[in-house]
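Sharing a structure, written as structure tokens. Questions coming.
Every protein chain but one is kept in place in this view of the complex.
Let's look at chain A:
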Amino acid sequence: MDGLAFYAFAYLAAAVFAVIVSQRLGLGTVVGYIAAGVIIGPVLQVSTAGSDYLEQFSEFGIVMMLFLIGLEIDPQMVWKLRAKLLGLGGLQVAATIGVITVVGTAIGFTWQQSLLFGFIGALSSTAIVLQTLEEKGMLESDGGRASFAVLLFQDFAVIPMLACIPLMAAAGNAAPAGHGSTLIQHLPGWASALLTLAAVAFVVIAGQYLSRPIFRLIALLRLREIFTAMALLLVVAIALLMSAVGLSPALGAFLGGVVLANSEFKHELQNDVEPFKGLLLGLFFMTIGAKIDLGILRDNWLVIFAATLALATIKVVVLLPLAWTFKVRTAAGWLFALGLAQAGEFGFVLLSIGQERQILTGQIASIAILVITMGMILTPALFAIYARIAILIDNRQGQNEADQPDEGTIIIAGVGRFGQIVNRMLLANGHKTVILDYRADVVDDIRRFGIKSFFGDASRPDLLESAGLSKADLLIVAIDDRDRATEIVSHARQQNPNIRIIARAYDRLHHYELLDAGADHIVRELFGSSVEAAGLALQSLGMHPYEVEKRKSIFVDEDVAGLNRMAPLVDQSTRVSDNPTFIAGFKDIGRVIESAMRGERTTYEEIVRRGWSPPELGESHSPPIHTTRAPPAGTEP
């Protein structure tokens, strides 16, 4: 127990320290985790015991990463990016593999080793590049989009690569497939193939038809932590099943993710699995760092340095002409080429499998890990080079190449009877909405009408974030819970100062709270429909429909004016609620309301009476003849 606590302390402390420093330096979290591994491994020598167990455990990080990648795959987006995805991505991967394999064999590696290096070099770091692009707001620019497409293709490409490595190993030295025992080991070929297919089919079908009802039930019962447990259970179960039939657990998880990518629980699953994935993946990188032999770095620093530069150069040389071919020109092309010029976290995965399959010796693998790490450390420098090039190109062109702005979106939090109508009208007018609601059955109903909607508690900042809060144009807060509504408004206002917020208020007091929280427009939830009903009442009592309309609109105007008049008073009283001013203020409001009520009644009648009134009978209203040319007074000349 003490031992476990100590290891947990050592790993977590190193991770917290190194990741913060690395992030501060702009190197990203991956480099930080590796550094943490170096600290606890070679430097402090605390990782030796129990490290095997940890390593096994940390491989779930990879499984979860692939599950999340699968979850991120939106068929529509893939279709939209298909040209760049297949063209740019495919050619990039193929050309990089080709060049590195040729270079590798030329300098004396075996073809298996060279090909493995090709695989590793062809992949870039999704984590680092996407994060950097997002931070710099360049994700929606030409270069950013091209980068995204290529990264997405690389994520796909990992899968055949993972499948290839055992084959390569078998072709090379006929090493025993170190698989341990699987269910299908002793079955004839056709039966094992059939069983494998059945397992894959089971993941697809169960993901589609079995997991969703279970998630829905859990959501309906509002069992938050059981939802998280179920999400983890799903990933672990897929991993187990896949190992049992001899497939990669990571591949299975990827498949499971794709199956659930279109479900209403996508965001919720992402939010629940993400922290586990983050920590386990961190652990994975730390175990890699822990295995680095610092002696190797000291003895081979020149080789490592040269290899790092060579890798970056090869990648740029491959990427830049591709960018030009696919019309990602000038500055955008440089962003694309320099941004993707590192090897990525998948490289570590491929390396560890390659080592396991005895394609690489421990020393070569250690050097390769250092090369990948150095490449990642180099990335911020490459982005800095891009910035200089972009300025040069801008100056030469004399004008800024405008990056396309992010697509505007509308988030609707809460689609009960209120939010649904708002949503319908926005859709009818050709706007795209993203919907959040915490009732799974409601979300389910809406999805049946083909509306994009997600299950989750809209007051959770991370869910709002994944719905695109920081880029959205408009947020409509239409949930029932008044305190949560206020929370959402103030959170949204803090996160995105430019967003326009329309909020639904429970009553007058809530109206002021929302105003204070930063809402731009506030609708009292029952006000409009109550006025409507009052109007119908007047009409039923025999009032002419147009007269009713006039009286309604004047009543609304007066009421809103009164609401605004009283705003400063209420504002003061809610802020200092423990204060004697509160009571005084409240009494003030009472007086204001009272007098307003009395005042309103006379002004109301006065205002309604105006308009289309003929002059009093008997009073001459015809214009004085030939004295003035002014138009006749009154509305009926």
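As a working rule, contacts are C-beta pairs under 8 Å (C-beta built on N, C-alpha and C of every residue); 3 or more make two chains touch, one makes a residue touch a chain; residues count from 1.
By definition in this document, contacts and distances are computed from a predicted model.
Selecting from "NAD(P)H-dependent oxidoreductase", "Multiple sugar transport system permease protein", "Tryptophan synthase alpha chain" or "D-alanyl carrier protein", the unshown chain of this assembly corresponds to "NAD(P)H-dependent oxidoreductase" (UniProt protein name). When the full complex is taken into account, the listed residue touching the unshown chain is A:V548, out of A:V19, A:I296, A:V548 or A:L563. The chain not shown here touches chain A at positions 544-549, 611-615, 617-618, 621-625, 631-632, 634-637.
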